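Shown here: the complex without one of its protein chains, the others still in place.
In order of appearance the chains are A and B, and numbering begins at 1 in each one.
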Amino acid sequence: MSTFRRRFRENKTVVVCLAVLAVLAAAAALAPVIAPHDPTQMFPDHRMEGSSGQFWLGTDQFGRDLFSRIIYGARVSLTVGLSSVLLSAAFGTLFGLIAGYFGRWMDSLIMRVMDVLFAFPEILLALAIVAALGPGTSNTILAIGIVNIPVFTRTVRSAVLSVKNLEFVESARAIGAGTPRILFLEIFPNVTAPLLVQATLAISGAILTESALSFLGLGIQPPDPSWGGMISEARRYMELAPGMIVWPCVAMTVTILAFNMFGDAVRDILDPKHRKR
Amino acid sequence: MGSYVIKRIVGLVPILFGISVLVFTILHLVPGDPASIMLGTNATPEAIAALRTRIGLDEPLITQYLSWLGGLVKGDFGVSVHTGEEILPQILKRFSITLQLTLFAVLIGWTIAIPLGILSAIRVHSKTDIVVRIATLLGISVPNFAVGTLLLLVLSLYFGWFPPIDVVSFWEDPGEALQVFLLPAVTMGIVIAAGVLRMTRSAFLETMEKDFIRTARAKGNSMWTVVFGHALRNSSIPIVTIAGMQIGYLLGGSVIVEQLFSIPGLGQYVLEGIYQRDYPVVQGGVLFVALVFVLVNLLIDIIYTWIDPRIKY
Partner (left out) sequence: MKKRAWAGIFLSFSLLLSACSGGGGSASDTANPQAGQQGGSGKTELVVAADQDPVGFDPHKVPAASSVRVYALVYDGLTRLDENLNVTPSLAEKWEISPDGKTVTFTLRKGVTFHNGREMTAEDVKYSFERILNPETGSIAKSYFASVDAIEAKDPVTVVFKLKHPDAALLTNMASSFAAVVPKEVADLNKEAVGTGPFMLEKNEPGQYVLLKKNPDYFQKGLPKVDAIKFQIMRDEAERLAAIRSGKVDITSVSADSATLLDGKPGVQVKSYQSLEYSYLGINVKKKPFDDPRVRQAISYAVDRNQIVQTVWKGQASLTGPISPAAANWALDPNTYDSYKQNLDKAKQLLAEAGYPNGFDTVIETASTYPDMVETAQVLQQQLKAVGINAKINQLEWGNYIQTWKSKEMSLLVGRNTSGTDSDRSLRFFFHTEGSANVWNYSNPRFDELVVNALQTVDQTERKKLYDEAQKLLVEDAPNLFLASPKSFYAVRDNVSFHPTAAGESTALLQASVK
């Protein structure tokens, strides 16, 4: 375990990514304290201005403060990213454990259903779900969450298959442990590594999917700022006020980059096959 | 092998059936009906009622589903609620456009990603490795509609360039088609590159650790001989896997890029169908995309056996 910690500390990428993510999380949590303005307040006399003392990153087409909107946007985008992944990871894990452990018709049934979801074009499925449920933050989370369930199910299932016949599971069974106990206490800890890697990647995917939904007009509802919503709104003003699109893109890029590199690094650390030479 | 393929194809039937149920259900849960969308806010209730009857929306849902399914079994995808046009020919026509776009995008993505991925793996943890990885990740960190808009803007504003407005196929006029598909393919290619690069790098890293590579190196072969002579083939299974998934996924998932560049592909057809509540169009389109997706996956599995003769089904 100590070597694990050492490797972790040695890996600069992980430290940097964690620092970035911590800053983002802090910004999101403390948005009301940090943001100089109400993100929805309009200053009609300051429309589409550049950076200034009053508006650090300039203003949008309504004269709203971009910096404050990006800070609050972190809140929305991270919430969407984390909650939807939590949702898909929870269901994916459950289905994956069941399918992998019980096998037979259970496995076939679950995996065929997942195949159906998987073969359905992702963005169209998300779009249809949001259209059916009505727009709003929670429905956006739900839609993105549902779309990602099959990936998690597959990841967990294959991890389960690789450990379910190993000794420690057999011995747990031998001493008469109940099925739930075996599933959650013996097998589950062994699938956390691939799950974690998958989750970090899925978070960035979810943030991007939200932006795609915003582009199609069905993302987070205005005037609440999400980065994706800001970017798709700013597209029309790309020439008149480039700052409107640049800053949310920067925020999004840094976040996604941090999640992705963190995921890669964690995989390198956890998976002996990917350990550095 | 043959019996395996037949078994797999039979296995597709329940999946396709499931998709037909899913798409039909979700679509009919979405509020709004084609008649009132078609007639807009100026419509009178009686005009809407007349149109609903004409397009068969008065039937119970289960009847509508069964008659659609009945048609499908006979290869009849039905007609568009709005234009009365046959759906299957439209799907095929648009699929050929989406297919060209996808293959072009994959080509661009691979051309960038595979060499860079190999380079990254050979020089693992060097500056080159880090720069390459960050650069490709940047490509997927910005929403593709922002990238696409920027490309269009910069090229038209500073170079006065805009793609030809008529979409032509590569077999009709390759030069013209190249220009038509260039921007959307680059926009998609960036995303593809990120995935492929990640996979290439890790697959190569793994292969390079293997004993036979060490042996080959020890025998005094040059690095490049080893890479192309031994490692490439042995690393190609995961690369092919991700490529297959990407192709399958892109064939239905290029909605945004098609919308942005007005490419009349399959994704756009289905998207418009959703907006217009053109039920048979969406149902047929999604089912077709799903069919292609599962067939591509099957094809990938078959390719495995060709790459690695040890794999048997």
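The criterion applied here is as follows: contacts are C-beta pairs under 8 Å (C-beta built on N, C-alpha and C of every residue); 3 or more make two chains touch, one makes a residue touch a chain.
Just so we're clear, the structure is a prediction, and the values are computed from it rather than from any experiment.
Engineer: Provide the residue numbers of chain A that touch the chain removed from this figure.
Structural biologist: Given the touch definition above, chain A has residues 40-42, 44, 47, 61-63, 131, 134-136, 217-218, 221-223, 233, 235-240 touching the missing chain.
Engineer: So that we can see where the missing chain sits, which residues of chain B does it touch?
Structural biologist: 30-33, 36-51, 54, 82-85, 90, 94, 116, 119, 128, 131-132, 135, 149, 152-153, 155-157, 159-162, 164-167, 175-176, 178-179, 182, 186, 259-262, 264, 268-269, 272, 275-277
We take it that only the chains that are shown with their structure count from here on.
Engineer: Given the complex with chain A, which residues does chain B contribute to the contact?
Structural biologist: 14-15, 18-19, 22-23, 26-27, 29-31, 124-125, 133-134, 137-138, 140-143, 145-146, 149-150, 153, 157, 198, 202, 205-206, 209, 249, 252-253, 255-256, 259, 267, 270-271, 274, 286, 289-290, 293-294
Engineer: Considering the complex alone, what residue numbers of chain A touch chain B?
Structural biologist: Per the stated touch rule, the residues are 112-113, 115-125, 127-129, 131-132, 134, 204, 208, 211-212, 215-216, 228, 231-232, 235, 238-239, 245, 249, 252-257, 260-261, 264, 273-274, 276-277.
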